[in-house]
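Every protein chain but one is kept in place in this view of the complex.
So, chain A:
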Amino acid sequence: MRWSLPTVAVAPDLKPNLWDLALIPVIFALLALLAYGSTQMTTPYDVGEKLALSLDPVNLPYYLLRSALRMAAALLASLAFTLVYATLAAKVPALEKVLVPVLDILQSIPILGFLSITVAGFIALFPGNLLGVECAAIFAIFTSQAWNMTFSLYSSLKTVPNDLIEASKVFHLSAWQRFWRLEMPWGMPGLVWNMMISVSGGWFFVVASEAITVSGQTIMLPGVGSYIALAIAEKNLEAIGWAILAVLAGIVVYDQLMFRPLVAWTDKFRVDTAPGEQRPESWLLTLMQRGRLFRALAKLPGLVWDLTAAGLRRRRPEAPEFHATDRLSLTLPAWASHAWDALLILATVAALVQVGLFVHGSVGLIEMGQVLLYGLATTVRVVVLIFLASLIWVPIGVWIGQRPMVAQNVQWIAQFLAAFPANLMFPVAVLLILRFDLNVDVWTSPLMILGTQWYILFNVISGAAAMPQDMKDAAGNLGLSGWLRWKKFILPAIFPSYVTGAFNAAGGSWNAAIVSELVSWGDTTLRAVGLGSYIAKATVDGDFPRIALGIAVMCLFVMGFNRFLWRPLYMRAADRVRLD
């Protein structure tokens, strides 16, 4: 398990070979784009000033670049956050008590609610510069990406196999060495996988977060999202078509240039691979690993590592014969631990009182009850839609999953569709609703699940594809057919995958409620009754107490669902299909 790209020194000269030739232009082009895009982020700007935005498709590549850069910045920030937060949570039990539940709550907060609350702060941070608004947008995307990554690393850090820990102790690794040589590599596959999920979900929020409302004014950052917002305002369907194409291109580029290489690379950190399993592949990584120059470059991290290690050694001239074993975690003495607990309880009580006063003062109990009812309305939508989507996608997913040739292609398409920001399709829905004069409360609902139903499909596909051949043969030999086959064999077998998919779909739908219960086309605005439209309206009005209340209530609903429905369901399902 090496942290650097592995290399085998065959030819010591650095002459580039053919592989390098193919790769160098790609790298330079990327660097140039990166530099150009980032200088554009820091141009002077004052609130109220209108940023030039045009619907000419010629500008789209540039807008796409800006959006993609925001995504990249958010991803970097998420990574940094993950490293610090997950490590602290895993290593310091006193902090773990706070950090893990806080993360759980953060995860359930509707992301789009963040934007309006934070943007003012960021603008104040960089007065007279566009960077403040950029930061707010990036922050919104960050909040859609960071939590699952952090959870992934945290749980990896908590589950490092004991024999590997013991081995690292026997060989006297310092805590620093152990982190980079053991714990990080161990958590790598999970982290990269979650990064991919994050970016895939991130496109939705890129589109939603670029048009920001501050104190009644709308700032449109140059980007695909603003382009779409403008197209909607100007009722330009053609422009929307172009935007869809641009986003598709963005998704493909991210997938090919970043995630395929990363996933293929992290394959080496996997401790065991099931025989016959396809190893992930990436043309870019292959180029890099075969190119001579890149093989040489890949040695750099290893060199830096060796130098720092040498530096550390110099500071500790004599290695003691008995190594004082580094503690795995930082524990406090008993009295401090108790004091900390008391402090936490105190803080919670204080916060509760504060919230009670706030709500009573600025919103009132009656409206609070009303908001809860809105929450119920949105809940009904989510539940009904998940149910309907399941009815459609479970049989289709099972059918596809049992045909490996079809599954390979469809799986990719489904993941792609999940990454595709469904909010791009909203204008079409508005047009249809207006055209046929449909009930707004009912017919805006499908928008919530438009982008998230794919989670159900591709999880069911992978569940069905993973059914052991022997079990299928046994079902065949016993003559199972029709409903009995579904009831006793197929449904139980795919249930854990289905629950995972439905859980993700439901989570995404809650978030999507904020943009789908209040949709517009030109100057027509359709509003469905629900918690999502409540938050969306409060955001447009810049009404902070109501935004906060709406978000808190939605957060409560989501957490309740996770805690009392999805988690128990998943545990039960996973336990039932387990054989050992």
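One rule holds in what follows: contacts are C-beta pairs under 8 Å (C-beta built on N, C-alpha and C of every residue); 3 or more make two chains touch, one makes a residue touch a chain; residues count from 1.
The criterion applied here is as follows: contacts and distances are computed from a predicted model.
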Protein name, per the UniProt record, of whichever chain is missing from view ("Cytochrome c-type biogenesis protein", "Beta-ketoacyl synthase, N-terminal domain", "ABC-type nitrate/sulfonate/bicarbonate transport system" or "ATP-binding cassette domain-containing protein"): "ABC-type nitrate/sulfonate/bicarbonate transport system"
Option from A:Val58, A:Ala124 or A:Met405 whose C-beta touches the chain left out: A:Met405
Selected residue (touches chain absent from view) among A:Pro492, A:Gly522 or A:Gly560: A:Pro492
Per the touch definition above, residue among A:Ser54, A:Thr218, A:Gln256 or A:Thr286 touching the missing chain: A:Thr286
Residues of chain A (touch criterion as defined above) contacting the omitted chain: 5-6, 8-11, 17, 265, 268, 276, 286, 289-290, 292, 295, 405, 468, 470-471, 473-474, 476-481, 484, 488-489, 492-493, 576-580
